[in-house]
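Dropping a structure here in structure tokens format, bear with me for questions.
Every protein chain but one is kept in place in this view of the complex.
We call the chains A, B, C and D, going by the order they appear; numbering starts again at 1 in every chain.
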Amino acid sequence: MNDASHWSIFLNAALVNNFVLAYFLGICPFFGVSSKLETAVRMGGAVSFVMLVASVCAFLINLLLDAVNAPFLRIISYILVISSTVQLVEMLMKKLSPTTFRAMGIYLPLITTNCAILGLALFQTNRGYSFTQSVVYSLGAGIGFALALVLMAGVREKLELNEVPDLVKGTVAALVVAGILSMGFMGFAGLGR
Amino acid sequence: MNTPELQPQTSAMSMYRAIVGIGAMCALVIVVVFQSTAARIRDNQERFLAAAISEVLPVTEETIAVDVGENGQLEKTSASLPLPVFLAYGSNGDLVGAVLTAEGMGYQDNIRVLYAYSFEKQAIVGFKILDSKETPGLGDRVEIEPHFIANFEALDARLNSSGDALNNAIVTVKQGEKTDPWQIDGITGATITSEALGNILNDSANGWLPILERDAISIDREATP
Amino acid sequence: MASKEVTSTDEFVKGLWRDNPVFVQVLGMCPALAVSNTAMNALAMGLATTFVLLMSGLSVSLLRGFIPREARIVCYICIIATFVTSVDYLIMALSLELHRALGAFIALIVVNCLILGRAEAFASKNKPGRALLDGLGMGVGFTVALLFIGVVREILGSGSIFGFAVFPDSFQTWTVMVLPSGGFFAMALWLLIVNRIKKKEAETEKAEATA
Amino acid sequence: MSKLSQYLEIGSSPHVSSGASVDVIMRNVFVALLPVCAFSIYAFGIAAALVLATATLTCVVTEHVICRLNNKPTTIGDWSVAITGLLYGLTLPPDLPLWMVAIGAIFAVAVGKALFGGLGCNAFNPALVGRAFLQAAFPQAMTHWSLPLAADRFTDIPGSVLAFPFAEPAYDAVTAATPLARMKFEAIQAENSELLWGMTSGSAGETCAALIFIGGVYLVARNMMNWRIPVSIMLTVALITWIFMQIDPTVYPRPSFMLFSGGLMLGAVFMATDMVASPITNAGCWLYGFLIGGLVVVIRFWGGMPEGVMYAILLANAVSPHIDSLIQPRVFGTGKGAG
Partner (left out) sequence: MLNLARKDSFANGIHPPEMKDETSHLAIRRFPFAPLLIVPLSQHLGKPASSVVRAGQEVSRGQVIAEADGFMSVAMHAPASGIVKKIALAPGIGGNMIESVYIEPHPASSQEVEGGEACDVESATADEIIAAIQSAGIVGLGGAAFPTHVKLKPPEGKTLDTLIINGVECEPYLTTDHRVMLEQTADIFNGIRYLLKATGAGESIIAIEANKSDAAKKLQDECPADLPVSIRVCPVKYPQGAEKMVIQSLLHREIPSGGLPADVGAICVNVATTAEIGRLLPRGHGIQERVITIGGPGIKRKGNYRIPIGTTVRFALDEAGAAKDIARVFLGGPMMGPSVSNLDIPITKGTSGITAFTQAQIDEATGHKHIYPCIHCARCVEACPLFLNPSQLGILAKNEEYDRMVGEFHLMDCFECGACSYVCPSHIPLVQYFRLSKKMVRKLSAAK
């Protein structure tokens, strides 16, 4: 069990230990879709949503695994259940709210096999979070991910128009910006104690 | 998968066959690996813990894991708790102390520590960080800074007269301002981590030491839990 | 994919330089950055990944006739997850210290896009032998890339390589290099160097072509 | 028929200009920083002079070398790199080893500026990038402060300053705590007079709030700085602090303490106003200032570190492209006022 308050869990996941900038989780979509603000916002929303779903799934799976005492099935069942749940949600969304689906649907399949999602599930298990703590943690992580993505997109859009040297353009510039952002986020250390 | 009409439809049978077949194979591999490594892993963990225990309380020869039972009494346990507590016995079989794990929020993430309590000295006499993600170079100096580690050679943890709490709460003070034996001399520049450690120890000691002082001596070492 | 003339050596070598998974394809960045704070961690992570790459590549290649198209991703993930779980336990059996250092990132090998990518793009279309070579090449390329990053971060961040001190005791360590931002910077540095070499290569090729 | 036979030049209108020039603006900023530097040397002695000189020189040389490596004309003539160097030096502890100063300076110019494409392209304030790097790299050295106005400051160079390159510095000066650290960890607030006249320890250039303020007024008067940014930062900090002081004056300091302590003045006047990395519209500048002010208070009150101006500005730099795309001037004849 973990007795951390919800507020501190949230701040910790969103700012202090930001998934992208402190844990390097979800780097691929972070660099992949952060060159345009619009896609970044949508991706951020989609990731937050999937994190929430994954968090709930992982909590339930973990209860089950603990009950049958089979921790060795954790990784495989997490990834399978999360990806199929997301698939299910995707289908539901397509039916119920086509506009939302169009806005972030195309990102959902990309996200299911993303380390940020699996990382979230594993971290919440390792830390022994309760159900509400898990949900808060996933919300924090999702918002933190979206925040990092959006900040990155803003800077990259700006760099797009600048005279960035050829050798640097693209991934190197993105890495450096991420590094500087990561240093900036160090300022949040100690929040939410 | 979204455009099945473009590809020759695979029969449902072969899909099931594939998924079930691969699932079975995977399960087999995992179980085999798990079975074959389980013993080694348990061994490793025990050795690791034993090494850590003998580091914080070098006189230890033998330990037993204890927990608070349903009746509120201390009893021997075999379940591996997330934060195990051990009673330590010396070479001549005497109870020499207790080794406790404690956990709490540090500067960035949870810190997990192992510390030793001496019944004789009524003090914390050993300390080791098991797991921390504190800022390297700042927070993680609690693991290497000699003057900080020196705090735990004998950190006063006497109980009060009624024996239900610490007589003096364990607190962290600014570096160089330690005046009392129950104070932890902090590290400048790692104030938060040092304070967090103080809190972790204080909380854990406050909860466990009264029980240990009360029941440890009378515990049945040979009992089968 | 692979053309007829490709020799086995090419299959292996391409992962080292031309199609280096980290520096050229920019795949598997999460582990490349997260577990490269010391050379040892980088090496262990690289080897673990290589192991999973090899085993999953071999399995996928062997089973490629058996796995129907529609269910392939699920099957691949299943296979990969199996080997990752195995590696997790193997490392735990090998050394708890190492397992602690790599932390949750062992489990995250499962979502390393490099592995699924190779399974999908190569192993599912090639014979087991080739798949093994490809996996080995990619794995070694990945490991070497991680080592490069790890060495820089360890030298500056801890003043040592593989735990052996390379500087006198008075060396002031650069904490930033073991922090997340240091990972980004070290990776950027190597990418910059690789880009520079690639550009030079392209220039000389062009010069030769015109000559 | 005509005497006019010489070549006429074609030029695009307008054929006149205001005479403003980037190098003039930059030179003025440099001049505005000089009193702060002078005080810094007065307060911290030879050590501060060495740190400032090393910072500025290394920055200038780095920029020059990078330009040369890229076969481009050197850009040190626009004075912007000199400002970066000086500002960077002013944010450092005065007894920081010179080799660290140099490393941070190289990082500031190479990574914080040249990598992004040089002047006008840096997404973050280069001086702060350099400082943030040092803060992350050498956290102990960067939180070691010497006392101001030490008696031997002009006769003795602290051993730490001349530490052998890459070697751990050995401190011989008396350690002091910054007013913010004393506030955070001991709940002691320094007096306004101490803070205003720089009688406290801290980074080389942050201690004397009054001189920084004068430098800012000079730049505003010469229309070389957007006054809205420092004003909104300070207003935000003062307001939030005042509110919390009303709630619990034993925990939260008074607004004037927050304004004059630490790097707030230096940051608000000289760092946040870096034109390249701040929003372009006035409304955007207000928002940017609110953001920095808010972040400073959050980090100082509830964060792990006593000071957060540097982080606040770096983060706000990252937000400023969004502010720019969110707040554009309302084009004449569009929206509410039209028709």
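Just so we're on the same page, contacts are C-beta pairs under 8 Å (C-beta built on N, C-alpha and C of every residue); 3 or more make two chains touch, one makes a residue touch a chain.
Bear in mind that the values here come from a model prediction, so they are computed numbers and not experimental data.
Trainee: If the full complex is used, which shown chains touch the chain that is missing here?
Mentor: It touches the following shown chains in the full complex: A, D.
Trainee: Among the options D:16, D:69 or D:151, which residue touches the chain absent from this view?
Mentor: D:16
Trainee: Hey, which of D:59, D:119 or D:271 is the one touching the hidden chain?
Mentor: D:119
Trainee: Over the whole complex, note the residues of chain A touching the chain we left out.
Mentor: That gives, for chain A, the contact residues 160-163.
Trainee: If the missing chain were put back, which residues of chain D would it touch?
Mentor: For chain D, the residues touching the absent chain are 1-4, 6, 8-25, 78, 80, 117-121, 226, 275-276, 278, 280-282, 324, 328-334, 337-339.
The criterion applied here is as follows: only the chains that are shown with their structure count from here on.
Trainee: Distance-wise, how many Å sit between the C-alpha centres of chain A and chain C, to the nearest whole number?
Mentor: 22
Trainee: Where the CA atoms of chain B average out and where those of chain D average out, how many Å apart are those spots?
Mentor: So the centre of chain B lies 45 Å away from the centre of chain D.
Trainee: For chain C, jot down the residues that touch at least 2 other chains.
Mentor: 74, 78, 81-82, 85, 89, 175-176, 179, 181-182, 185
Trainee: List, in ascending order, every residue of chain D touching at least 2 other chains.
Mentor: Within chain D, residues 111, 133, 136, 138-139, 304 contact more than one other chain.
Trainee: Touching residues of chain C toward chain A in the complex: what are they?
Mentor: These residues of chain C touch chain A: 26-27, 29-31, 33-34, 74, 77-78, 81-82, 84-85, 88-89, 104, 107-108, 110-113, 116, 176, 179-185, 187-188, 191-192, 195-196, 199.
Trainee: Could you please specify the touching residues of chain B with respect to chain C in the complex?
Mentor: Counting only chain B, the residues touching chain C are 1, 4, 7, 10, 14-15, 18-19, 21-23, 25-26, 29-30, 33-34, 37-38, 40-41, 44-45, 48, 131, 135-138.
Trainee: Could you pull out which chain D residues touch chain B in their complex?
Mentor: Spelled out, the residues of chain D in touch with chain B are 138-140, 143, 175, 185-186, 304.
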